[in-house]
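Below, a portion of the complex is reproduced, with chain positions unchanged.
By letter and in written order, the chains are A, B and C; residue numbering begins at 1 in each of them.
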Amino acid sequence: METSSIKTILVTAASILVMVITWHLLALMLGHEYILPTPAETARQMIILVSSAGFWPVVLATIGRGLLGFIISLGLGVILGLVAGFSKAAYWLLQPWVTVVRSTPVMSVIILAIIWFESNLVPVVVTLLILFPIIYGNVVAGIMNINKELLEMARMYKVKTWRIVTELYLPSILPFLLAGASTAMGIAWKVIIAAEILSQPQLGIGTNLMIAKIDFATAQVFAWTVVAIVISFVFEYLIRLIETRLNTWS
Amino acid sequence: MSFTIDHVNKSFAGLEVIKDLFMQVEENQIICILGPSGAGKTTLLNIISGVIPADRGKISGFADKNISYLFQEHRLLPWKTVEDNIDFVLKDKISLKERKRIIAHYLDMVDLTAFSAYYPSQLSGGMKQRVALARAFAYPSEILLMDEPFKGLDYHLKRTLREAFIKLWQADKRSVFFVTHDIEEALLMGQEIYVLTDRPATVKGKVPNPIPYYERTRNNSALQRIENEIHQLLSSRV
Amino acid sequence: KNQQQPEPSAAKKETVTVDVGALRGATAMGMIKMIAEKPSLGQGVEARYAIEQSPDVLSSKLLSGEMELASIPTNMAANLYNKGVPYQLAAMNTWGVMYVVSNGAAVDKWADLKGQSIRAVSRGASSDVVFRYLLSQNGIDPDKDVNLSYSPAPVELAQLVMAGKTSLACLPEPWVSVVLSKNPQAKVVLDLQQEWIRILGNDMPFAQTCLVVNRDFAARHPEVVQTFLKEYSHSINWVNKNPAAAADLIKENDIGIPAEVAQSAIPRCNLRYMSSRQARPAVEKYLQVLMEFSPETIGGKMPDGNFFY
């Protein structure tokens, strides 16, 4: 365990190194800081960013929105996914709505979102529109793949429905749910930032990224991007921790 | 009251599995069912339990009864420990304290007390079978459907469990349908032994076994006669 | 793609391609006659006009030096210049298109804005900086005394005003005209351009958008640039004098301005051609304000003299 986790860290570090070197070479090749800044320049900008007073409120605002969007998506995805998984009728009732949510371009409804929600919440709503279908789809797939024999057993022994849901369905769909949740969590940051660019809340990585972008402060754009990636890394790690904690039995 | 399986038929996609199967049995008996592999024994238990419907025919006497079905596979929840797997079917029916007692009791009976906190993946084949057995026993039911309950167990354990089962049944009589491939087991346990034909399964013959349990020993000549009768039935062609 | 040779005289037959760009909207307006008529810029010179809908596409073409000429915000020109992207300010074309539109709010002077909720476009962009500057010059702290919120693009903001979902908006043309035409309640209450003149005492409003020229191209083909500027100044004058005819051209050529409003938008767009030398003081004044308020918008420093073509 000890040595393998050291190995893991080494391999990951090597991979990151290769990525940074690739980035550096590409930046040199392009030769224009305002198109692709070097990693060093980006790092310099990051230090300036992180040490500025406004940094943490901005980051926390985005993290808060991302988490809120994620949690609502998770809740909705699991509950509606279970409902759809349980009943064919519910599935077909929900299907058109899910398709609409899944495929409606954000641009088409952004104005409605701005009218109905305040600009702090718009990114949360937009995030929901992408994360919810990911989680819902995986939950439904998990239920479709449930072990029917276990289900028969539980019914035979007259186990209460809510117990079947929580103690048989939920653990069964866990691998699917975790796959969906970890993908959703990873994509969340990209989506929330895109949505912040659309709704321009006072505080938000997206707002800042956009301002840096129209100013051609590309190193700053990349610095914010690295911040987003780091956030994603951290939450990925958290999800992995939860994953190993939940999966003690196999 | 009695149970009737009235000319039941069942096919799977053109494969006739059960054909005009008729059984009428008294309540609170141990009915053993013998028959070739792939005949339709499990299918019969599935029909009795309501897991699958019959194509034609009626079954009566089973409705509204609590059934402990020991499936042919163990059907344990992989994410629950031995203890929790049993608890899963008892919850909401029995108080916590009583459940603890029942679980401890049956785990002891199948000799798995030391493994109550193990997950199924950490158990041997026979041990999983025993957990499923304990679960079926622990569940408060009027009918027990058992599909090869003692398979994968060693000689001694089988005997112990057989005896424990008889004792249990004598103290609290329930209706038992017991599928097995072990003729000796059927002889020692059954009060009526049904022999099924090969697929499509129908009743080839039924052998009553009125010998009291305490007299069922290896050298009991009456038992040997019944054994011969069963052997003849098994090898006869219809 | 520029097939020119070092000495143009040596190969007169060689064709020169001139890519001219603008973003859909007001910046393209003054150019409409050229877009429509494609006047000759000299023998063997082929002009291609691209009206980009996406700012990212225009940016990428400028950053990679693919455009010879483009109409862009002045602060962006300075910013690019400061970053070493080889574009120079060739001429001024638009002197502010920003207005505060009221939709029921009783506002007719700057002080009335105090305590109001106002929506503006694109947080941190030059138009936002100018608006904030003017607010603070009127003793209104943009972060405290008013409740400013933002839309990503003027379209959304215009939609909000049209639907009566916001009572005050700081909008650019031609969206002002759109709003006025669709929502009879809406009216222009403040003109940022006039306010600029009032506060800075200039004779010109702020130098919002300009024409930039690729430095290498300008060096190689000065005559093409000269011809272009002449035609451009023509075109702008023509548009100002013939708003109706210009509106027709705008309709024909789809540059992202709803045709019905083009005519009424033109007078409010403050289109005026001015050579870079002539415009330099006004441009520097404008950039100076941006520099003080938000240096990043012009790339962190005042551009030097070479910025002006």
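The working rule: a contact is a pair of C-beta atoms (placed from the backbone, for glycine too) under 8 Å apart; a residue touches a chain by one contact, two chains touch by 3 or more.
Note that the coordinates shown come from a computational prediction; the quantities given were computed from them, not determined experimentally.
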Review point. Copy numbers per chain label across the whole complex?
Key: A x2, B x2, C x1
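As a convention for this text, only the chains that are shown with their structure count from here on.
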Revision key, fill the gap. By Cα-centroid distance to the whole-protein Cα centroid, the innermost chain is A
Exercise for review: Please compute the C-alpha centroid of chain B, do the same for chain C, then give the distance between them in whole Å.
Suggested key: 86
**Study point:** chain A-chain B separation of Cα centroids, rounded to whole Å
**Key:** 50
Revision key, fill the gap. Chain A touches at least 2 other chains through residues none
Exercise for review: Please name which positions on chain B make contact with chain A in the complex.
Suggested key: 49, 51, 66-69, 71, 73, 75, 77-80, 88-89, 91-93, 119, 121, 135, 139
**Study point:** Residue ranges of chain A touching chain B (in the complex, touch as defined)
**Key:** 149-150, 152-154, 156-160, 163, 167-168, 171, 248-250
Review point. In their shared complex, at which residues does chain A touch chain C?
Key: 32-35, 110-111, 114-115, 119, 197-200, 207, 210-212, 214-217
